[in-house]
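Let's look at chain A:
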Amino acid sequence: MLDPINLIAEWLRGLLAGWGLAPGLINFIMTLLGVLLIAIFVLVVDIFLVWVERKVVARFQDRLGPNRLGPFGLIQPFADVIKLLIKEDITPDGADRVVYNIAPILALATVLVLWAVIPFSPTMLGSDLNVGILFFVAAGAIGTLGILMAGWASNNKYALLGAFRTVAQVVSYEVPMVITLLVPVILARSMSIGDIVKGQSLWYIVLAPVAAFIFLTSAIAELGRAPFDLIEAESEIVAGFHIEYTGMKFGLFYAGELLHALTMGALFSSFFLGGWRGPGVDAFPLLGVFWLFVKAFFLYWVIMWVKYSLPRIRIDHMLNFNWKFLTPLALVAMMVTAVMDKVLAQASQIIYAAGMLAANIVIIWVTLYILRSYAHAERQRVAEPKPVATPELGKASRN
Partner candidate 1 sequence: MVTSIQILFILVAIITLGCALMVVTARNLVHSALWLVAALFGVAIVFAILEAGFLAVVQVVIYIGAIAVLIIFAIMLTRRIAQDSGPRFNENWGWAVVIALVLFAALGWMLASQPVAHAPLAPMDARADPLRSLGLALVSINGYVLPFELASVLLLAALIGSIVVAWEMK
Partner candidate 2 sequence: MVPLSWYLIFAAGLFSVGLFGVLARKNAIGILMGIELMLNAVNVNLVAFWRYREPAGIAGQVFAVIVFAVAAAEVAVGLALFISIYRRRNTIAADQIDLMKW
């Protein structure tokens, strides 16, 4: 097994021990180096994401996108970053300075922290927490706090209103997301994301497509991207909770949003698409990083595809969709998975997979049946002729 990263780490550890440092200090320095490496790598990919976003949206809209700076416009994100850095750094009058300045840092930090629990390859994992899934939920929970801080500290009632709507949406869509996250936990028998990827000899999207769909939908709603982007609806409340942010602080929010989308893509691929699994990973563990990012970028492309194809959803439709459709569906999917797991516990892998897939298809069929009959009843109710006041009726009642 050729594993260059671990070989370099071992050599560095030996070097530090050779200098006579205490083992605790060596551990601390190695951990610090690991943190720096992951953070720098992820942030560099984040800059690249700005380019991907603009080029792909351009192609969806049948135009070219930035193509002047550098080959295929690759230098464009650097120009964007320089523009944001040289803008004037203002704090609105009456705003709470400390809270106003901390909010964008919190928004980016809670996304960056998620990369500590995503397994990059069979031998590379930031921190194999045995409660990795809960850690992911916790980071999302702190993110909502950053949004509230931003909205309140701007001393602007539209920012505050936007922050309320955003937090209502994010907190509501956390519920089906957390419930469906229990499905990979049941299938892998562990809450650690490393174990979930290790248990995916057969990708979980085959065993639990309903859970994958619900996770993708609630992830798109958590991100605040279209069709759930009423929180930054430019035609309605002009950028929502980050109205008053300019320059690099806005850059932090924007970069945080794009990085959050890629992180959700990486997490979806770890939970349902097999993470770092792919041909050739047994021989070269470093190839795992490549496969993970291929899948993460594919998911990122799917999220953008949804964004640039669907219109915005109104806030009451969005909340109805969550509480009346996604949450019951998530509960049903989790219960069916748990029951099928107990029933098929002793079966061979093929029977297990076939049983789970069949149960999911039954759920999908029943859901579509219920939706169709509901739509049928709605159409019949709307098509009934209602009595309309006409002059003939009035004359008939007067005589």
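Methods note: a contact is a pair of C-beta atoms (placed from the backbone, for glycine too) under 8 Å apart; a residue touches a chain by one contact, two chains touch by 3 or more; residues count from 1.
The candidate set was assembled so that all candidates are chains of the complex that A comes from, given by their letters.
Predicted model only: the values in this text are computed from it and were never measured.
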### Message
Quick check: counting C-beta contacts as defined, which of 1 or 2 touches chain A in this complex?
### Response
1
### Query
Which bits of chain A are touching candidate 1 when the two form their complex?
24, 96, 99, 129-131, 134-135, 137-138, 140-142, 144-145, 148-149, 152, 160, 164, 167, 171, 191
